[in-house]
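A single protein chain has been omitted; all remaining protein chains appear in their positions.
All chains are identified by letter, namely A, B and C, in their written order; residue positions are counted from 1 within each chain.
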Amino acid sequence: MFSWDLLANAVVAGLLLGGFYAAVSLGISLIFGLLDIANIAQPAFLILGSYAAYVMNEAYGLDPILTGILFTPVFYLLGALVYRVYYGSFERRGEESLRGLVFFFGVLFIIEVSLSLKYGVDYRLVQTGYTGKSIEFGGVGIAFRYLVPCVVGVAMTIALYLFLGRTFYGRAIMAVSQDQGALRLMGADPVQIKTIAFGIGIAAASLSGALLISIAPVIPSTDRDYIGRMFAITVLGGMGSIGGTLVAAVILGVVESLMSTFFGPSWSLAVSFGILLAALAVRPAGLFGR
Amino acid sequence: MAGALLEVDGLTKRFGGFMALNRVTIHVNPGERFGLIGPNGSGKTTLINCVSGSLPADGGRIVFEGHDITSMPAHRRTRLGIVRSFQIPKPFRSMTVLENLGIPLENAAHGRAAEGAGAMEILGTIGLASKAHLRPAGLTQIEMRKLELARAMAARPKLLISDEAMAGLSSAEVDDILTILFRLSAQGITIIMIEHIMRAVMRFSERIVVLDAGERIAEGTPDEIGRNPAVEKAYLGE
Amino acid sequence: MRHTAGTLLVGLAVVAAGIAVAMLRVNPYLYFAGYVILQYVVIATAWNILGGYGGYVNFGTPAFFALGAYTAVVLIQWIRAPLPVLLLAGGLVSALLGLGIGYLTLRLRGVFFSIATLALSIVLQTMIMNWDYVGGSRGLSVLRPSGPPFGNYVVFLFTVMVALAVGAVTVARFIERSWIGRGLSALRDNEEAAECMGVPTLRLKLFATTVSGFLLGVAGAPFPYYVTFVEPNSAFAIDYAVNALAMPMIGGTTSWIGPVIGAVLLGSAQQLATVTISSEMNLFIVGVVLVAFVVLAPEGILGLVRRLRGR
Partner (left out) sequence: MNRPRALIGIVVATLVLIAAVGLIPVARAADPIRIGLGMALTGGLSANGKPALLAMQIWKDEINKKGGLLGRPVELIYYDDQTNPATVPGIYTKLLDVDKVDLVVSGYGTNLIAPLMPIAIERKLTVIGVFGLANNEKYKYPNYFQISPTGPDPATSTATGFFELAAKQTPKPQTVAIVGADAEYPQTALVGAREIIKHHGFKTVYDKTYPPSTVDYTPIVRAIKATNPDILFVASYPPDSVGMLRAAHEVGLQPKIMGGGMVGLQFTTIMNSMGSKLNGIVNYDYWVPEKTMMFPGIAEFFKEYQPRATKEGVDTLGYYLPPYAYAAMQILGDAVTTTKGLDQQKIADHIRSHEFSTIVGKVKFGKNGEWAKGRTLMVQYQKVQDGNIEQFRQPGKKPVLYPEELKSGNIIYPYSAALK
């Protein structure tokens, strides 16, 4: 069944999927990778973003990506609030890891159930102007439904990369993850910096959630499918490495796509996680770990 | 050299491309008070991590009391009698001070003493007896350092490696710790002291080795080291 | 010695009480509810040996539980093995997996370890889904053997679970009060310091992952006979991962009684909610309770009790 044409298509589809995975994982890469906060509720915020996009699309016919951008301030504030609670309850007392995890598990359930109480358990999906359309370059087809999220994902990655490297707050966030002393020399308050970083991480979920629902139907419990993927990508890419996240996301996307095309899709997810396990065993710091 | 308690022979350790220890050789004699100094990043902590077993060595040999311990896991080295304290105190936070001592007593001291008495005795000599039932979170900086030493003593060391036990303490507190270390030495315990506080090392050590950039650059009595131009250069730069 | 004898007596008393309850033939529903709660006592206790004492958070609880259940399914399909064999085999296979993740701790600590166990769970579930002999993704109906030793089969299973729970708790209590438990606490607090104080950390971790795996597998082994229908999604349900973590947290992780309290409270609350209010509210309550507990009572109910006593 092998053909070069199929291979090219599979790789391209994988690259596109990888761009989307990067968008989904950026928030957790920031929160978990840089701040070391195991926010297991991140996928729930992702789905919250999806529902925001759905509601705005149903009510006003807004494009999901536009909604995603419009809602970033709301999500940012939500994230800041969650972090403040987390900080006050755990981090300040120096007992964050295990209890923090349970805390976020609780948050995950609360968001998930609130959504299903409000919007029910039907599959929700959004049709956009570009859904179902595709273009072709020399035998390689590109579906807009994946191209757009991929472009947005890469753009988000670049934006975050530039933000972290070029701005004061960005550098402060990088510093907070490595050296609290240097941060104090910069004259910044670590808690404030972490609040900002956490807020941005959650704000990213608003946009990536919108991308998600423009790709596939969503129900409140869809978040559970993404817990593994998100953390796998972040760890595989190397904690807190934004470029690494993109590369890891693309690797996962391409592997899934190749498996689906040539060997039987049934095993694609297991192979992805097998790669993660192997990577962890050989190189625990991930591909681009610090 | 026959009769040495600890022989480190051509020890090499790399981190990626960075050579942290380059064929370092040191010998420590039984009962000796041994000083290990060097500027930041010179490889002192890496050296004792390799000796205590926290890090695997990439080359060379470590011999303790005639046994080759180069690839022995850390806990077995402790049981043989090589015990270290940590630069940044690492107490068992969920346990009381007394329980902290129980761990080495139970795991390293071969049950040579009944737990309660032995632990209280050590706490008594080190001046922490009144804090025996507190958790580490309730201790002051100096008390933490003392706990670190007390816990090491509970492992009944033959060789005690004290990693910057005095950094950040006041002058009186430094004397306090020094007194304790002198007393341990008097009991026949060999001690390697890693320290930045020159006054303390010079006063305490019988012999000193200087590391710089992963290499041994000098060895001698405190007086000799004090006059060595290479040491001065390493510390002050050019 | 007195303690051990005491524990043994208490344990026997609980088993006896369990059998008495079984004989009394009280309302059968209680056996079903009781079975689930006791199953969670075993799971929470098993998780806590590694997670609570040793500080290694296992997200892969469903993998161990399901491995026990599916080992049983294989043996039932193959030779219709009797229940004691199923328990032992389920436990052993899971223990082997436990030993495997124990070696992972050589390189992986903290959240990395947790994520690796999560990945393991996904890989294992995919394998089961593609294995037709045990029903694959379609699931498999399991016929209960006719004629249990006493009562009806559910009563019998309930009694077995009572014994398993007592066994698990006894093991946990023994570990907690021995040098193993103290060593595990030391490595939880600071692994490097523990190793340097003579604690054989690797051996202890391997011991903890293996015992924890064994108990989780044992908890899963009777599951096929309890539900009579096994399919991957419910055997690998995320509920097991969440509850295994949440129950000890609510009860208190430092003592053997903590997971028991957590499992009984949260387990019965969930059972109650299933038959009284809607499950959506049920999950919601679990979420709120979790958040409230970790924020307001960080050391669980044990910590609350301790605080109330002014200690």
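Just so we're on the same page, a residue touches a chain if its C-beta (ideal position, glycine included) is under 8 Å from a C-beta of that chain, and two chains touch if they have at least 3 such contacts.
Nothing here was measured: the structure is a model prediction, and the numbers come from that model.
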Seminar exercise, completed: The omitted chain touches A, C
For this session: Looking beyond the chains shown, say which of A:Asn9, A:Ser25 or A:Asn39 touches the absent one.
Result: A:Asn9
Problem set entry | Residue of A:Ala143, A:Val191 or A:Ala281 in touch with the missing chain, whole complex considered | A:Ala143
Seminar exercise, completed: Sole touch to the unshown chain from C:Ile79, C:Val275 or C:Leu296: residue C:Val275
For this session: Name, in rising order, the residues on chain A that touch the hidden chain in the full complex.
Result: 1, 3, 5-6, 9-10, 13-14, 16-17, 20, 116, 119-127, 131-134, 141, 143-146, 215-217, 219, 221, 225, 253, 256-258, 260-262, 264-266, 268-269
Problem set entry | Missing-chain contacts mapped onto chain C | 27-33, 36, 126, 129-130, 136-139, 141, 143-144, 152, 154, 223, 226-229, 231, 233-234, 237, 239, 257, 260-261, 264-265, 268, 271-272, 274-276, 278-280, 282-283, 301-302, 305-306, 309
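The rule is simple: only the chains that are shown with their structure count from here on.
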Exercise. Using each chain's Cα centroid, which is most distant from the centroid of chain A?
Worked result: B
Problem set entry | Whole-Å separation of chain centres (CA-atom averages), chain B against chain C | 43
For this session: Could you give the separation in Å between the centres of chain A and chain C, each centre being the mean of its C-alpha atoms?
Result: 32
Seminar exercise, completed: chain B touches at least 2 other chains through residues none
Exercise. In the complex formed with chain C, which residues of chain B make contact?
Worked result: 52-54, 73-76, 78-79, 83-84, 86, 90-95, 99, 102-104, 106-109, 151, 154-155
Exercise. Which part of chain C faces chain B closely enough to touch in the complex?
Worked result: 179, 182-183, 185-186, 188-190, 192-202, 254
Seminar exercise, completed: Residue positions on chain A within touch of chain C in the complex are 32, 38, 85, 89-90, 93, 95, 97-103, 105-110, 112-114, 116-117, 224, 227-228, 231-232, 235, 266-267, 269-270, 273-274, 276-277, 280-281, 284
